[in-house]
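Below you'll find the structure, written out as structure tokens, and then a few comments.
The complex appears here without one of its protein chains, the remainder shown in place.
Let's turn to chain A:
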Amino acid sequence: MAVHDAPAAPIRAADGDGMTDPVIRIEGLRTQFGAQVIHDDLDLDVYRGEVLGVVGGSGSGKSVLLREIVGLQRPTAGRIDLLGQDVWAIGARGRRALNTRAGVLFQDGALFSSLTVAENIQVGMREHLDLAPRLMDELAALKIAMVGLPPDAGEKLPSELSGGMRKRAGLARALALDPEIVFLDEPTAGLDPIGAARFDELIASLQGSLGLTVFMVTHDLDSLATVCDRIAALVDKQVRVATMAEHMKDDHPWLKEYFHGPRARAIGGAGA
């Protein structure tokens, strides 16, 4: 069974050269919980090969947006296209096929706790592909090495790993099926600054070598400054996409506070 053969020809055509090709297109998105409106008429395009950072205050719906794109939570209204297909119109089977082309790293890794790291990485391969066990072992070892874990990590259970290692293992699982796009939910939260910087480097290098599109919810200003091509800020139930430099000039009070607060100044003074 070759799951990659969903009818998505226009996207397949681009082979790393099309920066103008949106892999995620969100139009008129509305999310509402009871009387509380989270997103209102939100539009967003994410292009192939870019790293998009998503920021916003607590409760502004960053994680909700991510969950809506990957098909975990249904929006109230609006249309979300992922890799050229309407996520909420293709049905369960179509979404399963689509999910093999997108990887998700949850906040604490969300590794299956009863499986070893290598088995976690192989879950998607076993479910969707027909591969020889030896090849699956080799691919798992390859992914483990790619995310910078020691070779013996594959035999360990998630509970035997540190927080940073769990995140790397989660990333390895997200990359298991060689997705075109990865979603990262606060990848550096809970890591020490050195670990966070290494994780940023890892994301940047994997993005470069695998030609990934990265959709990253983060609060880490260092990550935003070093790895993100563009930054999508969720303010006033909508999204403002711009580069870091452009956001710095924005007059919106939340953006001003965010990009000119004491933490941002510290980075600006040391780095740029």
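General remarks:
One rule holds in what follows: contacts are C-beta pairs under 8 Å (C-beta built on N, C-alpha and C of every residue); 3 or more make two chains touch, one makes a residue touch a chain; residues count from 1.
What we mean here is this: contacts and distances are computed from a predicted model.
Chosen from "MlaE family lipid ABC transporter permease subunit", "Electron transfer flavoprotein subunit beta", "ribonucleoside-diphosphate reductase" or "Aspartyl/glutamyl-tRNA(Asn/Gln) amidotransferase subunit C", the protein name that UniProt gives for the omitted chain reads "MlaE family lipid ABC transporter permease subunit". Check A:144, A:184 or A:255 against the missing chain and you find that the one touching it is A:144. Among A:22, A:71, A:84 or A:154, the one in contact with the hidden chain is A:154.
In the complete complex, the residue from A:90, A:131 or A:189 that touches the missing chain is A:131. When you scan A:27, A:127 or A:178 for touch with the missing chain, the hit is A:178.
Contact with the chain that does not appear here is found for just one residue of A:28, A:94, A:190 or A:211, A:211. Although one chain is not drawn, its touching partners on chain A can still be listed: residues 1-5, 15-17, 100, 113-114, 118, 125, 128-132, 134-135, 137-146, 151, 154-155, 158-159, 175, 177-178, 205, 208-211.
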